[in-house]
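What you see is the complex with one protein chain gone and the rest in place.
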Amino acid sequence: MIYGAWICLLSPLAAAGLITLTGERISRRTAGYLATLSCFVAFGGAVVTFIGLLGREGEQRSIVSTAWTWISGGSYRSGFEVMIDPLSVFMMLIVSGVGALIVAYSIGYMDGDNEERRYFAYMALFVFSMLLLVQGGNLLLLLAGWGMVGLSSYLLIGFWHERPSAIAAAKKAFIMNAIGDATMALALFLLIKKAGSLEFGILGGEYSSTVATLVALGLLGGAVAKSAQLPLQTWLPDAMEGPTPVSALIHAATMVTAGVYLIVRTHAIFESAPHVADLAAGLGAATLLIAGLIALVQVDIKRVIAYSTMSQIGYMFLGVGLGAYANGMFHLMTHSFFKALLFMAAGIVIHALADEQDIRKMGGLRQLMPRTYLAFVIGSLALVGIFPFAGFFSKDSILAAALDRGAYGYVLWVAGLAGTFLTGLYTFRLLFVVFWGEPSPFVREHFHALERDVVGLSLAIPVAILAALSVAGGWIQWAPLWHPIETWLRTAAEPTVSPENWQEWVSSGLALLFGLGGMYVAWLIYGARRLPVPRFAFPQRVLEHKFYFDELYDALFYRPTVWAAKGLHRWIEEPLVDESSSSLGHDTRDLGRIVARAQTGLLRTYALAIASSVAVLAVVFVAVR
Amino acid sequence: MMGPGTAWYLSVAGFLFGVGTLGVLIRRNPLVVLLSLEIMLNGANLALIAFARHLNDGDGQIFALAVMAVAASEVVVGLGLIVALNRKRVPLDVDRLNSLRG
Partner (left out) sequence: MTTLLIVLPLAAALVIWLLPLNDISAGALALLAALAEVGVWIQLVARYDFGQGGLQFAQQWNWFSDLHVSYHVGVYGFSVWLVGLTVVVMAAAIAYGFWTGRDRMRAYLGLMLFLTGAVVGVFTAQDLLLFYAFFEAMMIPLYVLVGVWGGPGRMAATLKFVLFTMAGSLLMLASIVVYGLSQNTFDLVQIGQSSSNWIFLGFVAAFAIKAPLFPLHGWLPDAYRESSPEVAAILSGVVSKAAAYGFLRIAIAKFPEPTQHYRATILALAAGGLIYGSLLAFRAPDIRGVVAYSSLAQMGLITIGVFSVNDLGLDGSVLLMVNHGLVSSTLFLLAGMVERRTLTGELARLGGMARGRPALATVLLTTGVIALAVPLSSGFAGEFLVLAGVFRHGWGWSVVGAVAIVLAAAYVLRLVSAILHRNIGAAVSDAALDLRPAELGVVVPLVACLLALSAWPAAITQHSFRGDHGQADVAQGFK
């Protein structure tokens, strides 16, 4: 079982290294197969670990396996170790499973690109990094995985590096993530000072409320950055510059969910700092509303789905902030299924339309791509949370948990319900605009169907699998009736809220109603064209500018930094470098000139000097005697 | 042996030294400066010998001989320089020989 965990972790790394070293000696397709194979091997390892863990009970379900001491300083040690417990296995299965499907899909999607090998090496590196993050046996390795995930994301977003917009987006993503890394590091320093170690167990220790709040805040900063929640959410939409499978893997299923995982993993410290947990829930709620609103005006197919991701992760943050850890993780799982499905279906559409992503140019694809349309429908229904699709079971239990938390909880509950309406609205807006109606002129001109070959198969099969999971996957847990996930995760993270059954039914009912309401309004406006598209100038502008966050950050951070750098260079560096040495030279020369005046060249001056010095010496000599 | 006391010799030596110094400082002709330098040296020599006799120590007289040798060599060099200067029609005026100015 321990070997299973190590194989899971290391197999994608091995693939990445192998692809990098062999370079052009293997074909591009081979690189793809290699990467996919390594992810399936990782999944196999995860399954083996899962089975092994099933055989154990309760407290025994937590093992740390150390390979070697990674770093040390005095009495502080951190090993290169993996943690095997229900939570990590849960994540391992999702990451490697969905990851393998997406890498398989990439074989078809990226076919024909010159740099396929680099792509697959980066994808394998990413899967490794994400696995390190979820399997890391101590907080330092978690941070290591955290950073590597940010790096892989940079590499993949900026994959088509000839495009300045892609490079800019990649840098933005990395730097915002680096801010999160920095706050997490500060939290870890505080922990080292107080507890002397970074093993997960120390999180349950006794800390003063200030210390616990600071640590939790630092961790939350990292979570917010990685999961693109308010206030560090601006990098996610730009990240759509990367290839679509990248968006599916990183910005739907795995990387952005890392923040949720972090909070659950370190739940002990969040429980010691309840205000920070409430803050997390609040940020989640705010993000889900704002993202939902912005999604209403987006015209790029991938950006709509991206904002949808941001919104859904807001739900997850809401859940884990309130203490409903299992519910949050369950939604993480179902979300990875249907969001990846949506991205992959969108990818097929984009490919079919010669890489066009503007939905205003699309329309009427329902007849031309029936299977893709079906996948999209399944994904959308799951996303909105319609029974019996996956999202219904996971999202509603989060809302129910909010009811268990008093007045603040009610506010969050209302926000969540409003978000459900928005979800229905923007999701089906997208569906109707892209697939319904008559095929637009652009579509008629550029559409070409997919071939039936390896490419086509590699695109179709993962989509089909994910569609099936989106339909059936939710049935694993239906909160009032059966909840194996909660039981499974109980030893790793005991939930602190447990909604009553009636709360569950009420939430589910209302959420379903609101979701259907959103769908209906979307149908009215975009599907059946009964109502005109609302056009309110000011809100439209605000939404299109994404609430002006980019402009705010530009003014607050980027401009001052550049200005400071310019100022320092002009006022300090140039004088320091140029004049320090030239002033040294000039001063020395001036001093020399002054002293040189004694050298008159006249014999008599020198003679006088000698004579007078002798006289003085003689006087001194006599006087001293 | 009797004769004038050591103090008289020393005063003559001092007088010679003073005259020589004045000559070095005041005169403008390098030849005269060299002459005055010689007078200074002679004064010093006289003082050396006087002390040698006074302290009954032969070292002073030996040293005076050494001084004479050095004076002779230095005069040779000095006179050589002055003759060369004269040949080049450089004015023999110490105040105008200042090309080694710093």
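Lettered A and B in written order, each chain numbered from 1.
Definition applied: a residue touches a chain if its C-beta (ideal position, glycine included) is under 8 Å from a C-beta of that chain, and two chains touch if they have at least 3 such contacts.
Note that the structure is predicted; figures quoted are calculated from it, not measured.
For the chain that is not shown, the touched chains among those present are A, taking the whole complex.
Interface note: of A:A14, A:V47 or A:A178, the residue touching the hidden chain in the full complex is A:A178. For the options A:P12, A:G137, A:G158 or A:G347, the residue in contact with the chain missing from this view is A:G158. Residue in contact with the omitted chain (choice from A:L552, A:V577 or A:A609): A:V577. Although one chain is not drawn, the whole complex shows that of A:I7, A:V103 or A:L143 it is A:L143 that touches it. Across the entire complex, the residue among A:V48, A:V64, A:I167 or A:A611 in touch with the chain not shown is A:I167. Although one chain is not displayed, its contacts with subunit A can still be listed: residues 20, 23-24, 68-76, 118, 132, 140, 143-148, 150-151, 154-155, 158, 161-164, 167, 170-171, 174-175, 178-179, 181-183, 185-186, 188-190, 192-193, 561-562, 564-566, 568-569, 572-573, 576-577, 580-581, 584-585.
Throughout what follows, only the chains that are shown with their structure count from here on.
For the pair subunit A and subunit B, the distance between C-alpha centroids works out to 97 Å.
Those residues of subunit B whose C-beta lies close enough to touch subunit A in the complex are 21, 24-25, 30, 33, 94-95, 97-102. Residues 596-604, 607-608, 611 of subunit A touch subunit B in their complex.
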